[in-house]
Each structure stands twice: as C-alpha cells, then as structure tokens.
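As structure tokens, the structure follows; a few thoughts come after it.
A single protein chain has been omitted from the complex, and every remaining protein chain is retained in its original position.
Chain nomenclature is as follows: A and B, assigned in order of appearance, with residue numbering initiated at 1 for each chain independently.
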Amino acid sequence: MTGAWSDPVAWAALAPLFALAGALLVGLFGRRWPEPLPGVVASLAIAAAFVVAAVAAVGLLGRDAGVALTLWPFLPVAGLDVSVGVVVDPLAATFLLIITGVGLLIHVYSIDYMRDDDGNARYFALLNLFVASMLVLVLADSLVLLFVGWEGVGVCSYLLIGFWYRQRANADAGRKAFIVNRIGDAGFLLASFLVAATFGTLTIADANAQAGSFAFGAGVLTAIGLLFLLAAAGKSAQLPLHVWLPDAMAGPTPVSALIHAATMVTAGVYLVARLSPLYAQAPAASAAVAWVGALTALIAAVAALAQTDIKRILAYSTVSQLGFMFAAVGAGAYAAAVFHVFTHAFFKGLLFLAAGSVIHALHGEQDVRRMGGLGRRMRLTGSSALVGTLAIAGVPLLSGFFSKEAILGGVWNSTLVEDYGSRLLFALLLVTAGLTAFYMFRWYHRVFCGESRLARDVAAKVHESPGTMTAPLVVLAALAAVAGYLGLPAFAFPNWIKSWLAPSLASVGALHPPLWVEWLLVAASVVAAAAGLAAGWWIYERGRGALAERVGGGVMGRFARDGLGFDAAYRAGAVSTAEGLAAGLAVADRDLLDRGIAAGVTTASWLGRAVAAWQSGFVRLYALATLIGLTALAVVVAALGGRA
Amino acid sequence: MATFTVLAVVMVVGALGVVLLRQPVHAALALVGTLLALAVTYVTLEAHFLAAIQVIVYAGAIMVLFLFVLMLLNVQRSIGPQRSLPGLRWAAYATAVVLATAVALVAFWDGRPAPDPAVVSLHLQGGSAAGIADVLFGELLLAFHLVGVLLLTGVVGAVALVQRHDGSAHGAPKAGGPLPAPEGPVGSGRGRKRGALAGGRRS
Partner (left out) sequence: MTVPTEAYVALSAALFAIGAMGVLIRRSAILVFLSVELMLNAGNLALVAYARHWAGFDALAGLSGQTVVFIVLAVAAAEVAVGLGILVAIFRDRSSTDVDALSGVRL
C-alpha cells in the first residue's frame, strides 16, 4: 500500500477527503465566522481537491492504464469480499476535473451570491459535502462505495433544493426530488444484487471483466442493464423520472448550476459509461437506454419552449441534453457521451450562473416576461451568456458543436443499436437539436435583447454583478468556446478525448460509412442549429414574439408549460393514491385503534370496578367469600369420590 | 336410632331457631336447647364426661354470658330485612345447602367399616374422666399447658378491654356494681364487665 501512495495519480483519492474536511470545518464552526470566511474556506478545500485531481490527470497522460487502490476491507463476507477502494483512470480523472474545476468556480461565485444569507455557513458546508459525495461516487471501485456516493449526492441535493426551507414550496420540491430519486435507487440496489449473484463480486472492474464471458445479449445482462437504467434515469432525470428537475430550481442558482447541470445529474451517464463492457454485451438494454434518452431529449425540448421562468427553461434544457448523453451511451458511443458531459458542464454551468447573475441584479425576478434588454446594462453577463447560448445551440467551432456532432455521428453509425432503430434515433436527436437552438435563442433574446419589460423599481437598480460572480462566467465562457477542440470529429481529425478515454470504456465497433456521409451528418446538424436560430430570430426579433405569445397562451402551450402532463399524471396516479391511503389509515387509526384502545380501557376499568366490589369493606361479604371457598373445596373433594 | 332421630330433629330445629328467630334472646335460648340436645348426643356416643362438661361450661356458663351481654346491651329485635347486599341471603342459603350436601356425601362415600361396639366400649370406657385425664396429662400435656396460657391471655385481654383511657378500671361515679361473676369450672375464665354496666361511657 505504501508503494502505491508514492504514485501521484493515487493522490486523487485525497480529493474527497479535502472536500469532506471543508464540509466538517464549515459545518461545525462556520456559523460563528464572519461573512466571507465560510465561502473562502470551502473554496480552498475544493481548490485543494482540484489540484490533486489535476496532478492525477497529468500523471495519467502517458499511461495506458489507471491506478486501482484498495484502502481498507469493508464487508468480508464469504463469497463476496467488498473493500473500500478507488480507481483512478481516465474516465474518473475526467469527471474529477469537471467536478472540482466547475465546483471551484461555482464556490467562488457563491461567495457573493449567498452573501448576507442566514444560512451562509450551512450552504457552503452542504456544497462541500456534495462535492465530497460526488467524488466518492466517481472514484469508487465497487458498487457498494459508488452507492454511498450516490446516496450522498441525493441527500445533499435534497438539502440544497430545500435550502430556503421556510417556504413550503421549496421543501416540497426537495422532497419530490428525493422521492423520485428513491425509485431509481431501488433499481440500483436490485441491479447490485443481481450483479453479486451473477458475477460473485461487487467490484466494478471484476464484473466488467466477467461480462465478456457471457453470451451476447444474455438475459441476465439485459436485466442488470435495465435495472441500472432505472437508477440512472432517476438520478439523471430521464423519462419517466424527470419530473423532479424542473422543480429543483427552487434551490439557489449556484446549486442548480453545480448539482443539476454539471455534476450530480451526470452520475447516471457515468454509471452507464463505467459499466460499458456490460452494456456492450446487452444490446437490448443499451437500446432501451438510447430510446429513453432520445425521447426524453425531444419531450424536454418541447416543454422548454413553453416555460416562462428563466431557470426552468434551463432545467428542461438540461433534461434534454442529458437525453442526448443517454442516447450516446445507449448507442455505444461512450466517449462521445462523456465528451458531451464535459462540454455541457461548461456551457450549462455558464448559463445557470448567468441566470443567477440576472436574478441577483433584478433582486429575485425570475420571469422572463418581465425581463429584456439586459444585455445593454450587464455587458459581461450578457456576452458570456451569448457564448453559452451559441455553444449549446451547436454553432460550429464552439464546444457544443463538436460534442453534439460526436453524439449524432455515434448514433448514426452505431452497431450496438443498429437493429433497434438507430436511424430513427438520429432523426429524433436532430429535430431536438433544432429545437434546442430555437428555445435557447428565445431564452437569450427574452432576457438580454429587445425592449425592456422590467418593472419600474427594478429597472432603476439593475447593475452588473460583482467580480467574484462575473469572473467565473468569463472562465466558463472561455472553456465553453475552446473545449471542443479536444474532440474533433474522429472520422477526419485527431480526436484526443476519445483516445484519452479509451482504456476506461468498452470499445464497440462502429460503422464506417464513406467520408461524404460523415460530412453530410455534420452539415445536417449545422443546418438544424441554423434553422432553430433563424426561426427564433424571425419570431422574436422580427415579430416581437407575437406569434409565440398566441401559441404559448393556447392549450398546447399550457400543456407544454406544465411539463406535458407528466406531473399531472403522477399526481393523479401515485400521489392521490398515497394521499388516499394515508387518509384512510388516519381514519382507521382514529376510529379503529383509538376507539379500540378506549374500549380496552373501559373494559379494564369495568373489570376493576367489578373486582373492587369484593373489597367493599362489608365484613359479611368477606365471610360469604370465605364460605364459598370452603364449599368449593368440599365439592371438589366430593367430586373426587371422597378421597382427596 | 330413634334416639338419634329425635335428638337430630331437636338440634336442627334449635339451630334454625338461632338463625331465624327475630328476638335475640329467643335465639340464644334456642341455642341453649341445641346445646343440651348435643350433650345428650354425646352420651349416646359414649362420651359421658364430655356431656357433663358441655352442659356445665357451654350451656351453663357461656350461654349465660351471652344472655348477660344481650340484656346489658339491650339489643332490640333484629333490624329488618337487609337493605344492603340484596343477593346475600340467597347466596348464603345456596352455599350452605351445597356445603352440607357435599360434606355429607363425602362422609357417606368414604365407606369405612363400622366399628365393633364392644371394642369401642372397651377402649372408651364410657369416656370417663379418668380416661380423659390420662390422655390430657399424658399425650396431650403440651396442649393442656397451651390452653392454660390461652386462658390466661383471655383473662388479661378481657381485663384490658374494660380499661378506660384514664387507666381506671372502675366506672367513676357509679362505683361498684354486681358482684363479680363466680369463677367457672376448670378452664373457663372471664373478665370483669363492670365498665359495661355504666353503659355509654367511652372506654
């Protein structure tokens, strides 16, 4: 063990410890510290984690394999030896950098955003704790440890969504997130049991190694894959468990940026990527993953069109982009999916932070119908938001273009889901890409362009946000612009990220159509993006949004705004049933149990009184009792025939 | 047999009288009758000494004592039917009947061989004083002494009961009273009841 610690790559295992230490320090003592101290301490903890992660990543550059380190035994059960250990390979390192890097930026941003909030220390402690859990999740070498991190991020998410718990709606949103996540967690557990039963181990590397010895498409592998899909869908807000993410916007905006855009929600993608050897052997499960992703992407994009809250638009957008990632991992394009996680963390994080900047400047206004023209007053925020918008829309040469292109190409050329409608998947994703461009244009335009629709008192006070808030914006904008060059289209250019991730992911054979087909696919995505942006410009810039107002106010618009009926369906189905059951039980408790117990009490006191009558103090009664006793004795003796 | 039947009837009638007669003095006298009949029964059972003692002590001393107290306390005719505990009467009747029946049955089912009268006479010798004395001062000597202690205790207790709080055993203004009752035969002790004569005074 000591030998392994001399390897700088292994030091990545310290990252969660730094974050945990930060959480403990700020959590226990931060209440009494003066204002920026909790935030600074928390940021330093993440900075330390980032340094370690960077060192590890650099250390991995020359190697072709990662480092696996067993820390201590945990569950030495016969036939299933589980110990606590970490795996630091390119996949883990990538996620490590995203989590700590974007996490650090968001921590710094939060210092000013959460200034003067009562729960400042609590916020930073929870944020650190979240990062610690996420790091554990990513570094885990066994399903058990991964689940620990999985649950940890779930709890922190719940606590941070309901951060301003005094408003009932916020607490409800937190609860909704947790409950929906729980459904996924059940899938995770069942899948883990199945893995243990099938492979005799809970260590991911061992399970992956054994997966290849099973028949291609074996039933048990498909079952495991589907159950893990359930888990991933819960955590990453895919159909039908996506309903919690839009409501999760009740939390502070930096939380939305970090947890619900850049990191926690990508855990589902991470899970599938980690288990890629298994999924590569189970095409049915992979197809399910891909279809869930594609459908989610499309439906969420439609819903995003109709939202009026600046953050809810971004929330549905996140769901949609996660759908893209799921489609990619389902199709076997694992590196493409991770690449998109990478770029998405930058531009989506950027967009959320920009939204936070706007909300902060408008003192809490979140309805886009009451914004407009802010680009003139908040230049830095506006321009970085523009970069983010163009990136997510897939405008060429920005990061989003490259990663989306990788996904689309991967889906079209997939051999894994070839028999499950890969071309149709492509079509859905293409349409969604167009819609993405459209609704993001709408978002940008409604907030930053055109005439100001601000309320008068708010308009007077609008100003650019302080440096600690705008600096992260600039950094993220820069990354959103250039990060794409790590993953140039593989068919014609060196795709660095693909080769970087290769040791960690299963390699699935892909189709290799002629070069012109590939270029055609690139062109198709450019056209879709352009069409979306053009439509947006036509309706919102030229037409002042009149057409949109009409459609948005109609039945379809309202349906889309309410999440296409999913929430209503859940409410009618699950929630009403649960409430009905609870009401029934309450009645039963009151009428049956309470009355029953009261009846018992009455009986007991009646019995007591009956017996007490014998204690009346009347001597003659006592004498009678004695005589009766004597008589009884005589009768018994007589009954025994005279001989006792 | 005829003797037995007559005596049995007398005894039962007397007993019922004790229980049912309204006037307390009548009840006491009924008991006296029963006791005398009982003494005669003892004679038929070859316990002559006991019969004598029964008459002298029980009927002659104890019942006299009862009558004294009855008259002294001026117990009026029994208070009417019970107002409290209405079910008590019938419970008592029923229990008594069951009890008597059960015990009688037990006795009859015991089925031991009857004794030979000649042998009985030989052993009992009519239940004479000599025979009883033999046992009393022989086998049951300890019991005899204990009874003596008991009687002493009885005397002391009776005396203590007539004490009043100021320690005086005599009634204050009305000193004197009837002569102390003569000592009864062996084994019988009685306390002085002078305090009771004053009546109504707190003890």
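One rule holds in what follows: contacts are C-beta pairs under 8 Å (C-beta built on N, C-alpha and C of every residue); 3 or more make two chains touch, one makes a residue touch a chain.
This is a predicted model, so every value here is computed, not measured.
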Where the unshown chain meets chain B, residue by residue: 1, 4, 8, 11-12, 15-16, 18-19, 24, 27-28, 31, 34-35, 38, 41-42, 44-47, 49-50, 53-54, 57-58, 61-62, 65-66, 69-70, 72-73, 75, 78-79, 82, 84-85, 88-89, 91-93, 95-97, 99-100, 103-104, 107-108, 110, 112, 114-117, 119-120, 123-124, 127, 131-132, 134-136, 139-140, 143-144, 147, 150-151, 153-155, 157-158, 161-162, 184, 187-191, 193, 195-196, 199-203
Interface with the undisplayed chain - residues on chain A: 615-620, 622-624, 627
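Definition applied: only the chains that are shown with their structure count from here on.
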Centroid distance [mean C-alpha coordinates] between chain B and chain A, Å: 100
Of all residues in chain A, those that touch chain B in their complex: 618, 620-621, 624, 627-628, 630-631, 634-635, 637-638, 641-643
In the complex, chain B residues that touch chain A: 84-85, 88, 91-92, 95-96, 98-99, 102-103, 105-111
